[in-house]
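Apart from one protein chain that is not included, each protein chain of the complex appears where it belongs.
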Amino acid sequence: MDKKRIAKKLVYAFITIFFVLLFNFFLFRVLPGDIVSMLSRGGKATPEMLANIRKMYGLDLPWYQQFFVYLKNLSAGDLGVSFMYKKPVLDVIGARILPTVVLLGVAEIFAILIGIVFGIVSAWKRGKALDTGLLSTSLLLYSMPTFWLGMMLILIFCVYLKVLPISGMVTPGRLFVDQWAQLQDILRHMILPMICLTLGMIGEYAITMRSTVIDVLSEDYITTAKAKGFSDGYVLRRHAMPNAMLPMITLIAINLGMIVGGAIQVETVFSWPGLGSLMYNALVNRDYPLLQGVFLLSTVAVVFANFLSDILYEMVDPRVRSMGG
Amino acid sequence: MAVNKTKANLRRRRMREFLDQVKANKMALTGTIVLAFFVLTAIIGPFFFPFDVMEFGNVEDILQPPGPGHILGTDDMGRDVLGYLIAGSRVSLLVGALATLLCMVIGTIIGIVAGYSGKAVDNILMRITDFFLVIPWLPLMMVLAAILGTSIWNIILVIGVTSWAGTARVVRAQTLSVRERQFVERTVSIGAGSGHIMLYHILPNVFPLVFASTILVAAAAITSETTLSFLGMGDPAHASWGMMLHYAFETGATSTGAWWYFLPPGICVVAVVLAFTLMGYAFDEILNPKLKER
Amino acid sequence: GSGGMVDEGHTFTIAISQEVDTLNPLSAWMSVSDEVLMLVYDPLVRYDEQHNSVPCLAESWEVSDDYLTWTFHLAEGVTWHDGEPFTSHDVKFSYELFVEEDAYMYSSYMDGISDISCPDDYTVVMQTEYTKANMLMNPSPVVPRHIWEELDDPYEYGNDHPIGTGPFEFTSEGEGFIKLSKNENYFMDIPGDIEHIVFVLYENADTAAQALLLGEIDGATGLTAAQIEQMQKAENVDLVLADVPGFSYVAFNTWPESEYEGGNPLLREKVIRHAIEYCMDKEKIASMAYGDAGDIGTTLVNPSTDYHYAPTGDELRSYDPDKAAALLEAAGYRDTDGDGIREAADGTKLSFELITIADNTPEVKTAQMMAAGCKLAGIELRLVTMDSGALGDLVYVGDYEMFIWGWGADSDPPAIMRIFITDEWWNLNETGFSDARYDELYFLQQTLMDEDARIAAVHEALKIAYDNAHYIIYIYDNDIQAIRSDKWTNYRQIPEGEGGIYMNGSAWNYMNIKAVE
Amino acid sequence: MNLLEVRNLKTYFSTTKGMLKAVDDVSFRLESGQALGLVGESGCGKTTSALSIARLLPKEGRIEGGEIFLDGHDVLLDSESELRKRRWRDVSIIFQGAMNALNPVLTVGEQIAEAIVLHERLSKEEALKKSQELLDLVEIPRERYKRYPHEFSGGMKQRAMIAMALACDPKLIIGDEPTTALDVMIQAQILNLLERLRRERSMGMILITHDLSILGETCDHIAVMYAGKIVETGTVTDIFEHARHPYTDRLIRCFPNIHGKKAIPEGIEGYPPNLLDPPAGCRFHPRCEYAFDRCRVEEPVTRHVGGEHTVACHLVEETR
Partner (left out) sequence: MNQQKDAIVSVEDLRVHFEVRQGFFSAFSKKEPPVVRAVDGVTLSVGRGEILSLVGESGSGKTTVGKAILQLVPPTTGTVSFDGAPVPQDRQGLHAFRQCAQMIFQDPYQSLNPRHYISDIVAEPLDVAGIDLSADVRDARVREALEQAGLTPADDYLYRYPYELSGGQRQRVVIAGALILKPKFIVADEPVSMLDASIRTGILKLMLRLRDEQDIAYLFITHDLSLAWLISDRIAIMYLGKIMEIGAAEEIIKRGLHPYTQALMAVMPVPGQVREGGRTVLEGETPNAAIRIEGCKFSGRCPRAFDRCRKEEPELVEVAPGHSVACFLV
């Protein structure tokens, strides 16, 4: 692998992150209302106190110095203190990361696997009834707003069938006999949001996979492989798949990075205590430091995921790998 | 020769060819019909089912199931769901259309300029595009909507401003390939400037792709409007499907089993988004020679 | 289900609709936080099920004849949850801390306390500047000095694991829930069966209702009108429409020009505000937006107390768009250009922006119904929604025309009147209302130890505010609460028959509820 | 003995605009160890003929009639699995445009070895070793078997394709324009290489091209195709020196001869017909200067005009 290219991608990633930081910094300075008023909320602030707060937060400095201070604090892991929770933003986020990662991770894996299978089968049977069926299903799922899907699931499983818990991640405040029991409890709570997310994501994967496979199948090297006498399965597995997976890598990476954004709808509908609902609450309650923190985290996650996908691409696609500068 | 080869005639013939392809393509046909139905409903529907979000029924009208008088029942404010739905289609489609237009204009300009200029301009524009592509759209939209306040114009603005990056990418890629085509070189060789080339050569050639990708953006725009409204960032002064779903969810229509309140708007959203998606994929297939079977 | 769970004894799980913002009583400002704090910490005096003040940390008390010196005799043998003994120094420390840090929730109770002394470990003596009517209603928790005096910045203290003397100890906190367990060493008797209380956050009221119906939880507060019917139908659930102090209102920007030049000058005209109130069909709003869970609103103090003032006759402005039209007509606001909206003499339209909080559906509906009503009288309302934070910002700087919001009030009914005094300008007082007589009456009632006299003063003040109509208080909304009646018994509404099971300022229910065997 | 015999082959494509008769009643044969040149203008059905022989037509293409005997075995009767077993051992194809015919994500060695593993039942190591030998054979340094296709130049890719085609010692090798888009020098190298290998291994070869000028030095026989039909076949001498069909004649005259007279060749007026709706009668008649009435209505039959020389033209009869 070419170190230079990776270094270049890394520089790009950092440039993007710099944009993100800049954006983040300014965005939260144009949000309505005075940031000082937010900081002093609840207390009865005198003008001197306000001035003090300004000074304390460096708000009396010119913007570039403020930005510098912001960067300095950031590099020390200091994202400020949440207004709502009155705890360091990093701690608040830390507590919420795992549920989101678990939920999205599992849903992603299911969606990727099912989506890829759907896509391949659909492409292979292009024009047949099976393709029509799979493609319509994928398109339908793709078109469905995630939250609405969630509402439907609640309606079916919680209101009519009454078989699954409706919200949250665990039965709250209970002790379990062992970890296995606790895990079971979490799994039961996870089923609906996970189905919802999985269904919501299958469509995109399936559709993308289908068109890339169709693309790849029309390449000459596929005809060559067939001419060599290989079975359809082998041609698909050995020749079509590695090439078709390349565009999928990027898609998967971006989606993985979208963890926070993607979770907002599902976590809101199912009250899943993850980053998505945290972000929603931070927004509704104007908890700027927290909002900023989650926003920063989620964008950095995407940039990072993209960077990883580039690296992966380098490793998987020999053309990119040795296309030296 | 007797054949009339006027411009208009030829254009009509091309259009007919395109329509023939659309007709032959079941996906495109379905999408077009469904969309046409909704557009028509949005235009003429309100004349038959006049509706005002601010006009409420009486207490006994609240959440009445479908029946005579109210074909689709009533909502939690005693309003006719069908009328609501029709009025909502206007806003939803309008937001979708305008946001898409905005996104198309921004995306096309940035994509063409970046792709054609190359070098530093390309690099800077693409970093910006990357940024918008990378930034999680829903949080960004929510934050922007919070800054700007809730009105359909702001929603349009927010969706437009946050969703152009994909289009810009597609346009840039296409521009890069068009730029390498010899007709561009030929035009350079007769001394044409960049503006001329971008406008007369690149734009018409990237347009079909822009068209196909924008249709998909339209689908996304409608989903975005619905989602934002659902999450409470919608415009309360206008009826939209997203707002209907918002109120339905807030008032617990799901759990009380008032299916007539949240099923129809949901189905409408799915139908329209699906229609756009179908058309997008079908047009992509029609217009993108790479996907054509050999 | 209960599969795999340790049987810890009776656990009462209750759904709350707001997040507990912090367990630090100095900086907490959500009413749910207060509910938790009330169980972990003890005040000097608490309310019983009749809403009368009864001994708690203070076993007994006496007051001097001039009502300026209060002596509290504390219970002996009380220990903190960490085992340290409780003394009068803790009380002195706590009260002084609250005064110093200007604790939001308890400020009106701390006003006027000038000196605190501890003659011995079990006696606290307090001096007040003036006769203080709410001295025995003070819900301020007493915090342990041995922990809090160590802190550099008590206001910012997270208090993740609060140590109190209360009937329930803090056990754990997880994502979206807080768990308390019975204090086995409590200095008083706890007759109820509840061994653990879990407060669980349900962001969506409907979800909470479903969870209650499914049996995942035992009680719920903060449900919405939409669930009423379903809950009432369910046999194993007891639904309570609880009168809680508080109301929802429409506020007008009436800041005097000298203070703030923004807003809409037309709204400084009382007649227009009156006309708008006449256009508000409060009955219909109560039934359609609030599911009848509330009483029609008029003035600041809730109808459940004698302090409530109910305007009658001509003074009362109830729904009458024709009257509104007539008022406007008489005042010279006519629709000259035929667009259905009246204009002032200079041509400005009677068109106002009304802001509501997006996720508060009843309020949004209210706004919509108001707009419909106003249209009848030739006034246009332009609706805007935003989240509460954004609205808070605008209100804070006076940058609005009209908005809808709500206040929750304290257990001392007249305490809420503070929001209209001039001293609270740009703070609690959001509309710029200022009336010398009102201010005078407010301070007067604080000092009146005679209840009737106090009531008279309050009524006079409320009448003034009502006439000014910078607030349209349209509903005293109920807190919609529910409990699983098949699992629990011996709970009651506090005050009897009208108040809530929870969120009523009393720990009685938590200490007395019995499990159904 | 005949290595390949194609009789009355008809291959049609179903398109949205109707049935496209890409190969329409085509017959030719090839003896083992010999090379046949298939020549004609673009779109006349050369590639389709080759794909039909290997039964590799795309979905919309179907063989509507005829017989294809390869080594005495009727290819058209084979089941899908039989076909697979025979592929690459009976017929291997070097495709038009080697740049796209190699899988970009597999090394060249792997792609050569793959077929050996399948058909010769060798282990992967042995197959890789054999693939190195094959690279030697086509004059590519053997250590490059670990490289990916994009690391090869155009000429080397074409050589790698040839090595791949030889992997299972096929009886017949079909080269579909193997040298188009290559430089003259490389083209000569590749043709020399093919020629050498064919002789060494006594394979049959079909060389498809539109460049008639290279056939003289590479092939024994030539078949000239026009609009889905074969209009003339014969030995190289038959075709170049005694062409009987006007199309063959005109086609030969399109190529300048550096050793001959310096004159701009005449070319052929007009364009090949649309195969969706080919002209009645002889398909060449609209472009033929000798066309007469009969040509416009009656399709000429293929006749022997001496030795292996066959022609499908009414003129042949008239002048006889």
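Labels for the chains are A, B, C and D, by order of writing; each one numbers its residues from 1.
Here is the rule we use: a contact is a pair of C-beta atoms (placed from the backbone, for glycine too) under 8 Å apart; a residue touches a chain by one contact, two chains touch by 3 or more.
It should be emphasised that the depicted structure is a prediction, and the values quoted were computed from it without experimental measurement.
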item: Absent-chain contact - pick from D:E31, D:E151, D:E195 or D:E299; value: D:E195
item: Residue, one of D:L251, D:L275 or D:C288, that touches the chain absent here; value: D:L251
item: Option from D:P58, D:G267 or D:G307 whose C-beta touches the chain left out; value: D:G267
item: Options D:Q96, D:T218 or D:T310, residue touching the unrepresented chain; value: D:T218
item: Contact set of chain D toward the excluded chain (per top definition); value: 41-42, 153, 155-156, 183-189, 192, 195-196, 210-214, 216-219, 236-237, 240-241, 250-252, 254-259, 262-268, 271
item: Missing-chain contacts mapped onto chain B; value: 1, 5-7, 10, 14, 181-183, 185-192, 196, 200-201, 204-205, 207
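Here is the rule we go by: only the chains that are shown with their structure count from here on.
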item: Whole-Å gap between the CA centroids of chain A and chain C; value: 39
item: Intercentroid distance (Cα basis), chain D paired with chain B, Å; value: 50
item: Residues of chain A touching at least two other chains; value: 32, 154, 158-159, 268-269, 283-284
item: Shared-contact residues (touching 2 or more other chains) in chain C; value: 204, 210, 359, 387, 390
item: Parts of chain C lying in touch with chain A, wherever the complex brings them together; value: 3-6, 8, 11, 13, 19, 21-22, 24, 27, 29, 102, 104, 155-156, 158, 172, 174-179, 196, 198, 200-204, 207, 210-211, 214, 216, 359, 387-390, 392-394, 396-397, 427
item: In the complex with chain B, residue positions of chain C that touch it; value: 204-206, 209-210, 224-227, 229-230, 284, 287-288, 356, 358-359, 361, 364-365, 367-369, 371-372, 375, 382-387, 390
item: Touch list for chain B against partner chain C, complex; value: 53-56, 59, 62, 76-78, 146, 149-151, 232-237, 247, 249-256
